[in-house]
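Working notes for the structure below.
Complex shown without one protein chain; remaining protein chains in place.
Up next, chain A:
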Amino acid sequence: MAAAAPGGRSFSFKVVLLGEGCVGKTSLVLRYCENKFNDKHITTLQASFLTKKLNIGGKRVNLAIWDTAGQERFHALGPIYYRDSNGAILVYDITDEDSFQKVKNWVKELRKMLGNEICLCIVGNKIDLEKERHVSVQEAETYAESVGAKHYHTSAKQNKGIEELFLDLCKRMIETAQVDERARGNGSSQSGTARRGVQIIDDEPQVQSSGGCCSSG
């Protein structure tokens, strides 16, 4: 199991997208998966569940991005969504102090429910509106560090920082998965792997257009 040929590994990760309504969660994923922003020509029917295939250093990664309903009334449903997820992207609007407070709530909850196994990304979106900033960079970054999360600045409108965000997250999730695997003992992947959400599959390398393509459905 450990001696898999390079390129023969594939990971499946589940990433949840959390954040208040109107912070631009949907725009963020649409930009990432379709490279479009507020476009009338967006082909996808929905932006709530998107997948993306990546190739990072010979490791194939299947990313499933789960959007969550951000309205306050659905807050209590969070745990149902983020169960078994490998990563979480917590989005706030840099012009909206409240949305940052919300992120703090989510972080607390996630850490409580999933511990340190989940990779957290705190994302300040809408940096094209820098002039109207209400959440200071310093504050956000300090906070992120204090909870073991990484902080990113993005603009879905100008397509800034998004690629980096997802790539970085994937790398971190791979690391976590590998550490996890090693901790569980070499090779004897008894029950647990599939059910915990990370599927590590050894297989022959197959021809498949990897990276960049997005398919849902």
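The rule we apply is simple: a residue touches a chain if its C-beta (ideal position, glycine included) is under 8 Å from a C-beta of that chain, and two chains touch if they have at least 3 such contacts; residues count from 1.
The criterion applied here is as follows: contacts and distances are computed from a predicted model.
Participant: Look at the options "NEDD8-activating enzyme E1 regulatory subunit", "Exosome complex exonuclease RRP46 homolog", "Actin-like protein arp5" or "Rab5 GDP/GTP exchange factor" and return the one that UniProt uses as the protein name of the missing chain.
Facilitator: This omitted chain is identified in its UniProt record as "Rab5 GDP/GTP exchange factor".
Participant: Out of A:71, A:101 or A:136, which is the one that touches the chain we can't see?
Facilitator: A:71
Participant: Counting contacts across the full complex, list the positions on chain A that touch the omitted chain.
Facilitator: Within chain A, the residues that touch the unshown chain are 10, 12-14, 17, 21, 25-26, 30, 40, 42, 44-49, 51, 62, 64, 66-71, 73-74, 76-77, 80-81, 83-84, 189, 191, 194-195, 197, 199, 201-204, 206, 216-217.
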